[in-house]
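Note that one protein chain is taken out, while the other chains of the complex remain in position.
This part shows chain A:
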Amino acid sequence: MLKIGVLGLQGAFREHKQSIEACGHEALIIKKKEQLQEVDGLILPGGESTTMRRLIERYDFFEALQQFGQSGKPIFGTCAGLILLATNIQGQDDAHLKLMDMVVARNAFGRQRESFETKLNIKGVTDDFEAVFIRAPYIAEVKEDTEVLATYDGKIVAAQQKHYLAAAFHPELTDDHHLVQYFIEMVKKYKLKLAAH
């Protein structure tokens, strides 16, 4: 059994915990940076990215999160979590954790009244994922070594670069655990890889 952390500073972290548990693994809500040492992989949940960034800074989480990713442990960012992972954010001078090579656009589909749900074909995961987009970002550019897993309306909404996974929508708002399962398989793979080193 794997132990997956969910950053619990703000947002829909409880739902991610339930998702991980439904997949048969242990979940830990992370509120202190020391807890990162206990987990094999980490989910950055949906919420408000600005708020999370402020709390990450105030609790000295910043370097700990970057080190976690740089050590080769998988991170899955959903919506706000995707924004935190990105190396570049359109219209902003600086980004947050800068772990995954991509340019993201914030609130890219519009305000709340434009928020929507749709069925998505996610490569290697499922072809009818119920994806809920809330004031969602999208990925405007990725690097060559990044695999685009899903697009909507021509925009990239899910992608994987090595041990980083990003989704612009909220898998935690539905009972479809396929994408979390996919992430867990990534964590398994990288855990073996790290152990072999």
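For the reader, a short list of remarks on this structure follows.
The rule we apply is simple: a contact is a pair of C-beta atoms (placed from the backbone, for glycine too) under 8 Å apart; a residue touches a chain by one contact, two chains touch by 3 or more; residues count from 1.
Keep in mind that, in the parts below, contacts and distances are computed from a predicted model.
A chain of the complex is left out here; the name its UniProt entry carries, from "Pyridoxal 5'-phosphate synthase subunit PdxS", "Putative membrane protein", "3-isopropylmalate dehydratase small subunit" or "dihydrouracil dehydrogenase (NAD(+))", is "Pyridoxal 5'-phosphate synthase subunit PdxS". The residue touching the chain not shown here, chosen from A:Q66, A:S115 or A:T151, is A:S115. Of the listed residues A:H25, A:R135 or A:H177, the one in contact with the hidden chain in the full complex is A:R135.
Residues of chain A in touch with the missing chain: 8-15, 31, 46-48, 50-51, 54-55, 58, 79-80, 106-107, 111-119, 132-135, 152, 170, 173-174.
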